[in-house]
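A single protein chain has been omitted from the complex, and every remaining protein chain is retained in its original position.
Every chain is named by a letter (A and B) in the order it is written, and numbering of its residues begins at 1.
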Amino acid sequence: MKEILLKTEHITMQFGGVVAVDDLNIEIEKDRITALIGPNGAGKTTAFNVITGGYQPSNGRVTFDDLVIGENYPRSKMKKIYNGTYKTPFEKQVVNTPDKITRLGMARTFQNIRLFKDLTVFENVLIAKHCHIKAGLFRSTFMLNREEEAKMLEDTEALLERVGLLANRDEKSSSLPYGKQRRLEIARALATGPKLLLLDEPAAGMNPKETEELSLFIKEIKESFNLTVFLIEHHMNLVMDISDTIYVLDYGKTIAQGTPAEVQNDPAVIRAYLGVDEA
Amino acid sequence: MLKIKRNHLYSIIVLTLLMVFLYWLNANRLQNGMLVSVLQKGVILALVAVSMNLLNGFTGLFSLGQAGFMSIGAYTTAILLIPVQNLDGVYYMNGVHPAIRAFKMMVASSPEFIQIIFPFIALLLGGLLAAFAAAIVGIAVLRLKSDYLAIATLGLSEIVRAIFSSPQFDQVTNGSYGLNKIPNFPPMLWGAIPSLITPFIVVSICIVFIVFLIKSSYGRAFKAIREDEIAAEAMGINLFKHKSMSFIISSFFSAIAGGLLAMYMRSIEAKTFSITLTYDILLIVVIGGIGSVTGSVLSAFLVTAAKEWWLRFFDQPLLIGSWQVPLFRTGFRMVIFSILLMIVVLIYRRGIMGTNEFSWDRILKRLKFKRSKEGGKK
Partner (left out) sequence: MSMTTILQHCLTGISLGGAYALIAIGYTLVYGILRLINFAHGDIFMMAGYFMIFALTSFPWPIAILITLVVTTLMGIGIERAAYKPLRSAPRMSIMISAIGVSYLLQNLSTYLFTAIPRGYPEIPFLKKIFQMGELSASFVTILTPILTIILVVILMILVNKTKTGMAMRAVSKDFETAKLMGININRVISVTFAIGSFLAGVGSILYFTDRMSVTPFSGTLPGLKCFVAAVFGGIGNIPGAVVGGFFIGIVETLLVALGYSTFSDAFTFFLLIVMLLVRPTGLFGEKTVEKV
């Protein structure tokens, strides 16, 4: 039986008159790796931001783990200028801030690495553990939650060991080499204890060897952390290698979906990537 | 482990020496009036600077509302502590609100124990009132970004000042006449700690709390917000909740410092808490290093001593033989001081401590390094 972890229904995101994401319907199966690909400016990152709560969609619904985490319909100004393909407005308005969604079990990385630059590798990961803290501010300040604190430190240590960054634990995160910064960002996302991991172009700027290592790394953490992975990527080798399902986006619209083999041979995809041959 | 024990030992020794020094100072306070006054003012400003640093340096919220929250603490403390027999003298123009008088009568007739701890209750009440105010206005202003937050908090502090000096509240705040006859610091522990030392103890407790907070998981979350709000939010940190916490705590301690300042100055008026006061504190934080508690504390003492004591001679005409050195007259001290400040801002941007904190390991390392250098010379 197929078990769906994340579902988007008719997600449409319009900025002013520009429809950045148009009628996006994605189903992400549990324990699988799903990829979202498309040329630059196709609306991939926007789709990510809608899913993680950074933007409110203009119309559409996002369901995560059988819970509606985001839903909206064209309101006030948007009502007049709404120009999405899917016209039927949704009914409810459900808003969740990104932090809430993270605590529900969805963690992300960023296209342009966003580490806590001045803090150490260890602190970067440790901070991500804060979101599940039980102790309040006073208990925490007066160190009355020793057990919890000790467990946070221990888990962080273990996680760093797992991803191979323990040797760099006290280095400033901005002083790490590029590949390790990417890895640290993933480790930090893992520290929030996600069910679904969203990776925004994890291989951007990597050479073939690093990309290959990354693809192994993603498969490895997927297994050991029981993750479902959803990624945006440009490196076709990586995508074809690790994905189970691929969605192709162009100008905000979904032009193809299916297994890597299906997508690779889809004429619409070839057209989007190679340009239209008028002749 | 051994290292930690050694460091603890050093700290205990230094603290003991400090206490001995303070008791010595208490015994010889008449000969050392200037020193006492500078140290007391320094320690009070240290608390405001540290609480401002908690916001600006550790949470990355550039707030300029410190003076406003200090004034809430100062006025609350002052109004609660002016002795009942002095009320008519203080509020000679407009009279005092009957409720305040009644409340004071009640306190004056309460058991001795309550009267002894009442000054501390007053301080605490001032702090809580400021924290409450911060919680309310925080809902509005904490949504704003960097410089907008700065100007909005600056505005809030001016609004508070306008309220305190307005004729509509004459019977409570004595309007533009201000409040005086505020009692000095109370002694602690039935006199075991003389009143001269009280501010040092109160401030130390507050700063230790802030340091512990910064070291806790919540403090780390504050730092994450400072580094990158969007990433922090993506890591599950509720921005508004954590910013509010930082803002409320910072305001609470600013108000405690404001209350202490009222006891130190013995008389306050709304003008005391103008924008200039906030700037003064900001400059202490900058000189000490944004993001360093030890830096703020050191800088508070240095700046206070320099301004009120060491640089005094710039303000006096100076004669060398019969030649009068030009430039030396009233106001020159502050010019020199502002120039020094601009040098720190433009050239030594990290301030005294940067984002580092005091640690025995670092000091010992430095000492060893020096010694080995000297050894090398031989």
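Things worth noting here:
The working rule: a residue touches a chain if its C-beta (ideal position, glycine included) is under 8 Å from a C-beta of that chain, and two chains touch if they have at least 3 such contacts.
Treat the numbers as computed from the prediction; the structure is a model and nothing was measured.
Checked against the full complex, the candidates A:49, A:96 or A:145 give a single residue touching the omitted chain, namely A:49. In the complete complex, the hidden chain is touched by one of B:12, B:162 or B:319, namely B:162. Only one of the listed residues, B:124, B:286 or B:300, touches the absent chain: B:286. Within the set B:23, B:103, B:177 or B:337, the residue that contacts the chain not displayed is B:337. Think of the hidden chain as still there; on chain B it touches residues 56, 62, 140-141, 143-144, 146-148, 150-152, 154-156, 158-159, 162-163, 165-167, 230, 275-276, 279, 282-283, 286, 290, 329-332, 334-335, 337-339, 341-342, 345-346, 349.
Please note the rule applied: only the chains that are shown with their structure count from here on.
Separating the centre of chain A from that of chain B, both taken as means of CA atoms, is a distance of 44 Å.
Note for the complex: chain B touches chain A at residues 209, 212-213, 216-218, 220-221, 223-224, 227-228, 230-239, 245, 355. Residue ranges of chain A in contact with chain B, taken from their complex: 52, 54, 97-100, 102-103, 107-108, 110, 114-119, 123, 126-133, 135, 137, 140-143, 149, 152, 188-189, 191-192.
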